[in-house]
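Of the protein chains in this complex, all but one are displayed in their positions.
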Amino acid sequence: MFRYLVRRFLQMIMVFFATTFIVYALMYWTGGDPIQALAGEKPVNDVLRAQLTKEYGLDQPFLVRYWNYITDLLHGDLGNTLVGRPIKDVLADAWPITIQLAVIAIVVTILFGVTAGVIAGIRRGSIFDNTTLVLTLIVIGIPSVVLAPLAQYLFTIQWKIFPTTAGGDASLWDLLLPGIVLGSLSVATAMRLTRASVSENLRADFVRTARSKGMPGRRVIGIHVLRNSLIPIVTFLGVELGSLMAGAIVTEGVFNIPGVGYQLSKALTTEDTPLIIGIVSVLVVIFLVANLIVDLLYAVLDPRIRYE
Amino acid sequence: MSDFESVAATELHTATPGPAGDPNAPGQPHTLEVSKPRSAGADAWRELRRRPLFWVALVITAVVALMAAWPSLFTSGDPTACSLSNRMGPPSGTAIFGYDVQGCDVFAKSVYGTKNSLLVGLGAALVAGLLGMLFGVTGGYFGRWWDVLVSRVIDIVLGLPLLLAAIVFMKRVSNAGGGPNVRLIALIAVLGLLGWTTAARVIRSSVITAKQQDYVHAARMLGAGSGRIMWRHILPNALAPFIVIITMALGSFIAAEATLSFLGVGLQPPSQSWGIDISHARLYMRENFIPLAVPSTFLALTVLAFIILGDTIREAFDPKLR
Partner (left out) sequence: MTDIHVSSPPTVGGGRHLLEVKDLFVEFHTRDGVARVINGVSYHLDPGETLAVLGESGSGKSVTAQAIMGILDMPPAKIPSGQILYKGENLLAMPEEKRRQVRGKEISMIFQDALSALNPVFPVGWQISETLRTRAGMSKKDALNRAVELMDLVKIPAARARIRDYPHQFSGGMRQRVMIAMALAMDPKVLIADEPTTALDVTVQAQIMDLLGDLRRDLNMGLILITHDLGVVADVADRIAVMYAGRIVEHADVRNVYKHPAHPYTEGLLDSIPRLDSKGTELATIKGLPPNLMRPPTGCAFHPRCKYAKAVCTTETPLSLDLGHGRTSACHFAKEMLDGTLR
C-alpha cells in the first residue's frame, strides 16, 4: 500500500507541475504584448500597464515568472483581479456556495443514480432497467447548456416551483434545482456504472457461496454484492466531485449563483485574465487532489490493493 | 443469471470446443458452426439492425450532415438578414419558428449553425482519433520508455479538465485577435488535443493484449515487419472500441463547442453557432421561449444522436452488456 500511495503521489506532483505549466504558458507565453493579453481586448492605459508589469514581474524571464506563480499558488496567494481585489477573497466568497451546490449534486447522484443502478442491476432486462437505460442515455446526451436553461424555464417560469435565480445568500431550497441540474449528468453515469457493477458482482462466485451459506437474499445483495460494487462507485463519485466544480460554470452562470463557476464565467465576459488563471489553477489543483483522495479511498475499499 | 451463465459456459455448449477441445477432433457428435473470420463484425451488425434506436440515431445524423452541407435545402431564410422590425416576431413565411430578439429568422439561424457544430465535432474527432491511434498503437506496441512517456502524457492531459483547459486556450486565441476561421480551427485543435486520451488508452490496451496472442507471434516469426503486424493483425481488433469512443467523443465535442460559444470563448458572432443562439435567447426566455427552444433542440438531438449511435454500437459488439 505504501508503495502504491507513493507512486500515486509522485504522479500527482508531476501532473500538477505539467498542468499548471500548460495553463500558465497558454496565458502568458505569448508572442505579442503580454500586458494587452492580460487585459484582453480593453485598451490599457499607462498606469495600469506599469502596475501590471510590476505585479506580474513581466520584465523577468518566463520560467522565473512561472516559478513565482507556482510558489505564490502554493502559499495561497493568487494575486489580484484586474480591478485590484485579491483573487483569494473572491474565491473565499464563492467557494461555500459552489461546495453546497456540488454536495447537493452528489447527494442527488447517490439518491437517484446509485439506487436506480442497484435496482436495474438486480432486475436486468426488466422494464425498469430498459426505461432507466434509455432515460440515462438521454440525460448523458443533453448538454448542460440546453438542460440548465430548459430546467430554468420549465420549473421556474412555466410552473414556478423554484425561484428563477438563486442570488447572493441562497438558501438550500434556492440551490436545489441548480444542484439537480448539475448532478443530472453524474446521476446518469452513476446509474450506468452501478448497474454494470452490481450485475457483474451478482454473477460472481462469492454470491453463490453466500447463498449456499443460507444468507437471505437482502443480505446477499445488501452486504456481499453492494460492498464489492461500492469500489467503482465511490471512486467515480470522488472524481466526479472534482469535475462538478468545473461543470458548475454553466449552471451557476444560468442560475446566477455567485459561486466559483459564476465568477469564472463573469471573468470571461469582463476579460479578467488574472482571475481566470487564478480560478482555473485552483480548480485544476482541486481536480488533482480529488483524484488522489480517490486513489486513497480505492486502497481503503479494496484490500487487494491495500496489501499490494 | 449467475448460475445459468456459468453452467452454460461449462456444461451446455459442449458442441462448441471447450478450452481443451480440438475443433477438428474425430467423432465430433454434432455439426459445429464454422468459425467465420469476421464473425464479430457480422454478429454486431445483425444485432444493430434489430435496434430501432440505432436507426433513429442514424437518420438524425444523416439529416444533420445534409443540413451542414446544404443548409439551403432546409430553409430559404437568410440567418444574417435580421431586421429589428421583426423583433420577436411570430412565424411568417419562411421563418417557420418566428424571429428572435434581434429580428433574425430563428430556424434559419439554427439550420446554418449546423455546419460549424459538425465541422468542430468532426474535425476534433479526427484530430483526437489520429492522435489516439498514433500514441495508443505505438505506446502499446513498442512499450519501454516510449510507452512510459505516452502514459505520462495521458496522465497530464487527463489532469486538465477539458472545459477549463479549452477556456484558457480559447481565451488566449481571442486575446490574440483571431478571426472566425482562426477560432474554428482553434476549437478543433484544442478539443482534439485534449480529447484523444480515452481512445489512446483503449487502443493501447487492446494492442498490448493482441501483441501477446499467438498469431501475432507467428506473424513476427514469419518475418512480418512492425508496421505490417500492427496494420493487419492488431488494429482490426481494436477497431470496434475505437469507433465507439470516437463516435461518442464526436457528440461531446459538439456539446463542448456549444458550451464554449455559450460562455463567449468559442465561436463569436457573426459566426453561426447554436451555443451563441442559446446564450442570447436565454436572456429573453420569459418573453419568448421559442428562440431558445429551437437551437436547444438542434443541439440536443445532434449530440444525443452521436451518443446513442456510439452506445448501440458498443452494445452490439459486447452482448454481455445487455
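We just call them A and B in the order they show up, numbering each chain from 1.
Operating definition for what follows: a contact is a pair of C-beta atoms (placed from the backbone, for glycine too) under 8 Å apart; a residue touches a chain by one contact, two chains touch by 3 or more.
What you see is a predicted model, and the numbers here were worked out from it, not measured in a lab.
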| item | value |
| --- | --- |
| Of A:R65, A:R192 or A:H224, the residue in touch with the unshown chain | A:H224 |
| Contacts of chain A with the absent chain, listed as residue ranges | 204-206, 208-216, 219, 224, 227-228, 231, 301-304, 307 |
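In this text, only the chains that are shown with their structure count from here on.
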| item | value |
| --- | --- |
| Distance from chain B to chain A - Cα centre to Cα centre, in angstrom | 22 |
| Residue ranges of chain A in contact with chain B within the complex | 11, 14-16, 18-19, 22-23, 26-27, 30, 32, 36-37, 40-41, 124-125, 134, 137-138, 140-146, 149-150, 152-153, 157, 196, 202-204, 207-208, 242-243, 246-247, 249-250, 253-254, 264-265, 268-269, 273, 276-277, 280, 283-284, 287-288, 291 |
| Chain B to chain A touching residues, read off their complex | 1-3, 5-6, 53, 152, 155-156, 159-161, 163-165, 167-169, 171-172, 174-177, 251, 255, 258-259, 262-265, 275, 278-279, 282, 285-286, 289, 292, 296, 299-300, 303-308, 311, 321-322 |
